[in-house]
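Got a structure for you, questions after.
A single protein chain has been omitted; all remaining protein chains appear in their positions.
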Amino acid sequence: MSKIIIDKDRCKGCGLCIEVCPKKVLFFDNDMVNVLGYHPVAAKEGCIACGFCATVCPDVVFTIYREEKGGK
Amino acid sequence: MEKVLMKGNEALAEAAIRAGCKCFFGYPITPQSELPAYLAREMPKRGGVFLQAESEVAAINMVYGAAGAGVRVMTSSSSPGISLKQEGISYLCGAELPCVIVNIMRGGPGLGDIQPAQSDYFQATRGGGHGDYRTIVLAPSSVQELVDLVYDAFDLADMYRNPVLILGDGILGQMMEPVVFKERPARQLPPKDWATTGKMGRQKPNVINSLYLDPVKLEEHNLKLFKKYQEIEAKEARYEILNGDDAEYFVIAYGICARIAHAAVEMAREEGIKVGLIRPITLWPYPKKAFEEVLPKAKAFLTVELSLGQMVEDVKLSVEGRAPVYFYGRTGGMVPTAEEIFEEIKKMRGLS
Partner (left out) sequence: MKVVFERPKSLQATKTHYCPGCGHGVIHRLVAEVMDELGIQDKTIGVAPVGCAVLAYNYFDCDMQQAAHGRAPAVATGIKRALPDRVVFTYQGDGDLAAIGTAEIVHAAARGENITVIFVNNAIYGMTGGQMAPTTLVGQKTETSPYGRDPQIAGYPIRVCEMLATLDGPSFLARAELTDVKNINKTKSYIKKAFEMQLSGKGFSLVEILSPCPTNWGMKPKDAVDWVKNEMVKVFPPGVFKEPKEG
């Protein structure tokens, strides 16, 4: 299990994370406009916590957790 | 207290070390070369930093960095080099950083010559670079005073978080006079809790900055600086009046010019002309009070400068039209003799 937290109000909608995601779980949430005036990124099920999105993101939008083996 | 015979430039350097100057950054230029040479020899032996920069521009920005890091720091140069430092001086004033800047003035404009001059008066007293700011300007007229004012310069810089200029000239820098380095009691100075030393456990980062993108904030900042300048004007103006008690005429001169003018005043006295000398020690703030003191009895004023008339504007602003103000100046490194000034004193008396 992994967990991806998206701070939507930081997102500027550049989409670099969407391009880099190997599982294609990221997409623009076109139903929402954030405080900066962008459609922010959102995540579907299926994140593997590879951290690629966070690596390319210029705006520190993501916080990512992964369940440790044997952990809860 | 032991008297030692020293060149002005070297005495200044020694006084700076004794005043706690930890870093010196400079770039070679005549006629102040003995000053950095002295510090290059002494600083490494006495726990300080001497660094020859690649330009005056770099040197003043090294001063900015070290001042921001909270240490006492100095740079020195001569007129063309001081012009190059103006960008940095504006930033130092904007960011409220204390430092001491020495200008051993030479003739201009442009490359000019290497002879003594006082033609950087406007530049020194009106800010010099861009923006609405002032630097404190000290103008010694002997090697001893030069030494004494160096201690004051560092204290004033720290008290007000503002650059202090020491304005000398080629003669003062080059001449040898006996000096005493007096032990001085340490002054109570504000802590440098604003310095960027690394957070070192502090909660919030310290930032040294002169950028205020919001015009409301920038005006607030400028008004705060202005208030500080008003306080300096009220408290720190200094001057000396010689032969003033019964004087009807006054010569105004600073720095090396004041010494020559004083000789001329003595000559005039011998001929029975009641003339005194006003010698501003701070050029900014300008000692207007000296004029208030003598105006009730003054018939006329004569300003003498190594320029074609710069300080004379401050004299006129101080006299406010209540008496005639005459001017005599030599330029390009030509220094007037006492006889020349004596002739001007006689002319002043004849005219008024």
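A and B label the chains in the order they appear, each numbered from 1.
The rule is short, and it goes like this: a residue touches a chain if its C-beta (ideal position, glycine included) is under 8 Å from a C-beta of that chain, and two chains touch if they have at least 3 such contacts.
Remember, it's a predicted structure, so these values are computed and weren't measured experimentally.
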Exercise. Given the contact definition stated above, which residue among B:8, B:26 or B:70 touches the chain not shown here?
Worked result: B:70
Seminar exercise, completed: Residue list for subunit A contacting the dropped chain reads 2-3, 9-10, 12-16, 19-20, 36, 38, 49, 51-52, 54-60, 62-68, 71
Seminar exercise, completed: Logged for subunit B, residues touching the omitted partner chain are 22-23, 25, 49, 51, 53-55, 57-59, 61-71, 73, 87-88, 91, 95, 196-201, 205-211
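Throughout what follows, only the chains that are shown with their structure count from here on.
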Problem set entry | Whole-Å gap between the CA centroids of subunit A and subunit B | 60
